[in-house]
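What follows is a single structure, and I will ask about it in a moment.
Here the complex is missing one protein chain, while the rest keep their positions.
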Amino acid sequence: MSGLLSVRDLKVAYRTDEGDVVALRGVDLDVRRGEVLGVAGESGCGKSTLASTVLRLHPATARVSGSVLVDGADVLTMRWGDLRALRWAGASIVFQGALHSLNSVRRIGTQIAEPIRLHEPEVGRAELDRRVGELLEQVGLPASRRTAYPHQLSGGQRQRVMIAMALACRPSLVIADEPTTALDVMVQAQVLSLLSGLVRELGVGMVLISHDLAVLRQVCDRIAVMYAGRVVEEGPAQEVFGAALHPYAAALSSAFPRIGDPASRYAPAGLAGDPPDLRLALEGCSFAPRCPRAVDRCTAVDPPLEEHAPDRAAACIRVGEP
Amino acid sequence: MTLVAGADLVQEGAAPRRPRGGGFGRYALGKVLGSLGSLVFLLVVNFFLFRVLPGDPARTLGRGRFTTEEQLEAFNRNYGLDQPLGEQFLTYLRNTLSGDLGVSLRYRVPVSDLIVDRLGPTLLLVGTSTLLAALIGIWLGIRGAWRRGGAFDRFSTSASLTLYSMPEWWLGLLLIAVLAVGIGPLPGLFPTGGLHSVDADPWSVAGVLDTARHLALPVLTLTLAYLADYALVMRSSLLDEMGEDYLTTARAKGLRDVAVRNRHAVPNALLPTTTVVALNFGFVVAGAITVETVFSIPGLGLLATEALSVPDYWVLQGTFLVASAAVILANLAANLVYGLLDPRVRA
Partner (left out) sequence: MTTTSPTGSAAPSARTVARRRRAAARQRGWREFRRHRSGLVGAAVLLLFVLLALLAPVVADADGLSVTRATGGVLEPPSASYPLGTDDNGRSVLTLLIWGSRISLLVGVLATVISMVIGTVVGLLSGYFGGWPGAVLFRLTEWFLVIPFLPLAIVLATVMGRSLLNIAIVIGVTSWPGTALLIRSQTLSVKERAYLERSRVLGAGHGHLLRRHVLPNVMPLVFANTTLTVAVAILSETTLSFLGLGDPTRVSWGSMLQDAFRAGAITTGSWWFIVPPGICVVLVVLSFTLVGQALEAVLDPRLRERR
């Protein structure tokens, strides 16, 4: 399978004073060109680790195994020079919290231009100015705002600057890590439609990470639901959202009621309990302690992610059982 | 080329912002007014320090100097000390603002003339040392912070802390003993004190070299003393920056580690360090006092310690005024520079 991004059996653990903390326990993901994959899950399920590992930005204390192929090349083992060339030009990131992800004492125009100057040193001054202006206009900011500093912009504007910056080198893959979390609901919707519009227009593949399933349903082609460092369900967005196979995915989608669907009002709105402590070794299905459908078998085997219908995979032994 | 430009976006993009430049003006004005207030308060304190502290001012000022009542009265008359306090204060204000700081009891010349004469050597000594210390200290701080906990970091941090715990004039004494006097087979390489040799013409090439040779040890002493401070400040502000998200962004853009450090982390970490350097330069007189004494350099610091033994009150009062005003002004300069360098301040 030759997708744009292909993650295979990715495992990440952080070394700490109190022993290893596991963040990812074997993740498989695929993104094709021009496709938007949503990654959903509670905080602490490993979403952000996934985002930083795709460009090998994880801290030195992380232990990583598995493979992350971008355009067929393994990010985790490639040489530093190749990795630097891939970063931003091949795959870029829209970080959450644009206020801190932008350098606060540099003008935003300079910051948008920085990756272009780095990856395309042949671009001249005038051409550079034109492209920065274009990028700003693409995200709905006047080109003249290039001289502004981050603190002079609103939260939504800053996030749009991040988006413009992510598209600066025309990458084929964009990772968006909670790009709208820090924003007001209204601004969230605007930034989201902007992002998905640009991605489709430019034919870029995107991984959109969010804890907010409603956000993902709006713009994603496919959705992967993560729990405790693993993907527990994966499939087309509408199907995962409408008829989840995995009990956790079902609980997650019912936490966001749909207007005009009376059934959603009677569904359990929340889940009791907390995600498991990832410092400890897990036995059986990691979701079993909180699962409404758990049976004895669930604590014995850790179910693999298996295809249960065409293009629909879930990691639950009770799929199809009454 | 605009793909999405919904009315809602434009509306949000046009959110009213404070006009640029106005922020800095307001900020600068506030700082200038604050410094003026400090200067005024300094003038007041300077006056009262010498006049209302315990006992009769003339007796305190001329302890053991007057043998007869007539001498005491003459002294009081001379310095206007027989006037009421309010009157004295006004006279003092008028005189000080017009540059009249009184007459030195020891040298019998106006204190302001003495201060102007002695300013040059002090500025030369402290200026050179500050510059060297800032350059070396910042470099040490950067290297230490970037490889925190490494051998270099541990060594430079311990060295900085040790220097920090050392009276700088004692370090000067040791340097004189080793490098100027010489120990054992090692001959003295530098003069033990003074600004230049008696027969040297300070404006000839040989004279300049001679002055440089005389200043080498005092400059080394002060540089080592200041350096520790800058190295520790730079290290800790760079460590503060290194946890920041924008550095991850820079790394994600494909910048080399060195470029991430030099183009993003260091310039941002330099902001607080610059302020410390500018502020420290204000401690010109204060810092030079002991080192000038040890190396007998005829600057403001030596002037102050010489005045101690007389005691030459008007000289002490004058040097205190100059020393403190220098810090207040340097503080103002540091704040203004910070405002220019850091756009966040202006908001």
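As written, the chain order gives the labels A and B, with residue 1 at the start of each chain.
Throughout what follows, a residue touches a chain if its C-beta (ideal position, glycine included) is under 8 Å from a C-beta of that chain, and two chains touch if they have at least 3 such contacts.
What you see is a predicted model; the values in this text were computed from it and never measured.
Looking at the complete complex, one finds that the omitted chain is in touch with B. Although one chain is not drawn, the whole complex shows that of B:Ser104, B:Thr211, B:Thr275 or B:Asn331 it is B:Asn331 that touches it. The hidden chain makes contact, of the residues B:Gly99, B:Gly127, B:Gly150 or B:Pro167, with B:Pro167. For the options B:Leu36, B:Ala74, B:Leu90 or B:Ile183, the residue in contact with the chain missing from this view is B:Ile183. In the full complex, subunit B touches the omitted chain through residues 37-38, 41-42, 49-50, 53-54, 60, 157, 161-162, 164-167, 169-170, 173-174, 176-177, 181, 183, 192, 236, 239, 282-283, 285-286, 289-290, 293-294, 304-305, 308-309, 311, 313, 316-317, 319-320, 323-324, 327-328, 331.
The rule is simple: only the chains that are shown with their structure count from here on.
Those residues of subunit A lying in contact with subunit B across their complex are 52, 55, 57, 84-89, 92-93, 95, 97, 100-105, 114-115, 118-119, 134, 137-142, 145, 148-149, 151-152, 154, 156-157, 186-187, 190, 193-194, 197-198, 201. Subunit B contributes residues 1-6, 8-10, 12-13, 15, 17, 20, 244-246, 248-256, 264, 267-268, 271, 341-344, 347 to its touches with subunit A in the complex.
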